[in-house]
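Missing here: one protein chain of the complex. Every other protein chain is in place.
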Amino acid sequence: MTTVKLIEYAQASAEVRAVYDDIMATRKVDSVNNFWKALASHPPTLRRTWESIKQVMAPGALDALTKEMLYLAVSATNGCEYCIASHTASARKQGMTDAMLGELMAVVGMANETNSLADGFQVEVDDTFRKI
Amino acid sequence: MTTVKLIEYAQASAEVRAVYDDIMATRKVDSVNNFWKALASHPPTLRRTWESIKQVMAPGALDALTKEMLYLAVSATNGCEYCIASHTASARKQGMTDAMLGELMAVVGMANETNSLADGFQVEVDDTFRKI
Amino acid sequence: MTTVKLIEYAQASAEVRAVYDDIMATRKVDSVNNFWKALASHPPTLRRTWESIKQVMAPGALDALTKEMLYLAVSATNGCEYCIASHTASARKQGMTDAMLGELMAVVGMANETNSLADGFQVEVDDTFRKI
Amino acid sequence: MTTVKLIEYAQASAEVRAVYDDIMATRKVDSVNNFWKALASHPPTLRRTWESIKQVMAPGALDALTKEMLYLAVSATNGCEYCIASHTASARKQGMTDAMLGELMAVVGMANETNSLADGFQVEVDDTFRKI
Amino acid sequence: MTTVKLIEYAQASAEVRAVYDDIMATRKVDSVNNFWKALASHPPTLRRTWESIKQVMAPGALDALTKEMLYLAVSATNGCEYCIASHTASARKQGMTDAMLGELMAVVGMANETNSLADGFQVEVDDTFRKI
Partner (left out) sequence: MTTVKLIEYAQASAEVRAVYDDIMATRKVDSVNNFWKALASHPPTLRRTWESIKQVMAPGALDALTKEMLYLAVSATNGCEYCIASHTASARKQGMTDAMLGELMAVVGMANETNSLADGFQVEVDDTFRKI
């Protein structure tokens, strides 16, 4: 159970409502998720986190779907239940198919496996990787 | 320092050489990296890991660059030095630009931030994410 | 569901009861939490863990509230549901307000973000940080 | 070795210099650390991360030292070498003594221990922790 | 809730059934667990993962029980609920007693504690550990 009170729109301060309005307008939805309602318990964190997410997730050199899949890969690695659920849903909305999700998870799994192998054997970085 | 002896091609058994040969042929390179030389201390792990990586990283529903970027996102999250170095190099080879790397890391950073916020406040998953 | 049987006071051995009694006396409460009832499945772990927690969490150079907040920061980073729930409750008991919790989580979020950025770009430690 | 080129002040764009200037003015120092020079490879990430850090680390309901210690607790948990080095240095600057560092690490260690115990036994959250 | 549809035997393709049959035959059970039913949403991942698990978990230089306990130690460290539940059950089947589980978790807890202490103080590796 969330450790802070969820702030519903009806009870929200003007500052919080302004962020909720921007989330709903940007995402073309008519309500905000629990994540934002929990952050609203600390309005500066709500506003800063939303402004950052909006900037970071906007399409740029990487498209929106690739960004959602990267988000999901990190969340699966950390085992964050909320984030896995929300970013699987967002990635599907952006066009992720079952086959893409299957390959994504296969990569995530292999990466976690070989990360522990490279760390576990303390493999030294090849000089060839050091050029930038 | 690697906790096992690195196996060089010259000292390798026929079984290990067969894997090294396949790695070099598949990747069109003329030597194998330290990671494989360390795994060769346990030939079944070398062979299985290579067969898995070869299968998982082949282009499919996701292209090779996207897969390398997902690998890098996981490795950055885990802080695996070897894997970050090698998969940054591989992703660059596949066409990742500085701008793409910048956006990738921005997503990885945000995902790690919001993972800890969602976990830290124990936000409950919205029903809307539960449909599959 | 807990993977071991919870040991209730009524069924507990004298050794376990002695620890339970000390927990209740030290914390001025009249029952022990599930965590201790689970550890009681292995009495040496119960006793050692309690003795360590009692020593580590006692006020010293850091006050009890700061210690609880540090505990919560680690637990949020690890995503340990039980520990987040129990240490949020303990920190509130010690005086943590909603504003303090909001700022704590903001720091935890930023730290997790910049940890993955520093690792992800493999930033080398500045010499200036090396003096002790 | 950092996977991107470090951007020195002399080579920096006006946009990057503006951030560097603000970092130096805010922290009353005459150069910026490698972390910022690495982020400068992607100016939007540099600016956003600095603005966030500046806001989050400013004294508020929690003082600056407590915030640095929380940052260090997270960084030690994640094993982020760069962040441990830089935030140990920052916390010392803010007044952290050896005794405080010793107690901080003792709490971090215990929290990591009991996080794995609570997770490992899958202890269910007590109802008493669920009130907010 | 699982983010993909679980594939039951009755609906499974011939390719998936072949893997399910091998799992049931190898483990001498008459159904497969949810983990495999979820992986079946991506048949190549199902087959590769099962082939790897079958090879890795077979008794060799280490017996089956030791392998299950190592699996559990990793899963407890990562806080993976599903894996802790399934590998606690498997280890018990292989003969793990309550006393063994208690000692296993005690080691896991200590290792997580001292990992964060060694990382947190950035202790340099003694030369004596570097010989292989």
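Points to keep in mind about this one:
In order of appearance the chains are A, B, C, D and E, and numbering begins at 1 in each one.
In the analysis below, contacts are C-beta pairs under 8 Å (C-beta built on N, C-alpha and C of every residue); 3 or more make two chains touch, one makes a residue touch a chain.
None of these values were measured; they are calculated from a predicted model.
The chain not shown here is in contact, across the full complex, with A, B, C, D, E.
Between the chain not shown and the residues A:Thr45, A:Thr66 or A:Thr114, the one that touches is A:Thr114. The chain not shown here touches subunit B at positions 1, 3-4, 41-42, 44-45, 48-49, 74, 78-80.
For subunit A, the list of residues touching the undisplayed chain reads 72, 76-77, 79, 81, 84-85, 105, 108-110, 112-117, 119-122. Of the residues in subunit D, those that touch the hidden partner chain are 79, 84-85, 88, 98-99, 101-103, 105-106, 109, 116.
The rule is simple: only the chains that are shown with their structure count from here on.
For the pair subunit A and subunit C, chains touching both partners: B, D, E.
More inter-chain C-beta contacts link the pair A-B than the other of B-E and A-B. Seen from the Cα centre of subunit C, the chain whose own Cα centre is farthest off is B. Per-chain CA centroids place subunit C at a distance of 20 Å from subunit D. Put simply, the C-alpha centre of subunit B and that of subunit D have 27 angstrom between them. Computed from the mean C-alpha positions, the centre of subunit D lies at a distance of 33 Å from the centre of subunit E. Listed for subunit E are residues 1, 3-4, 44, 48, 79, 84-85, 105, 109, 116, each touching two or more other chains.
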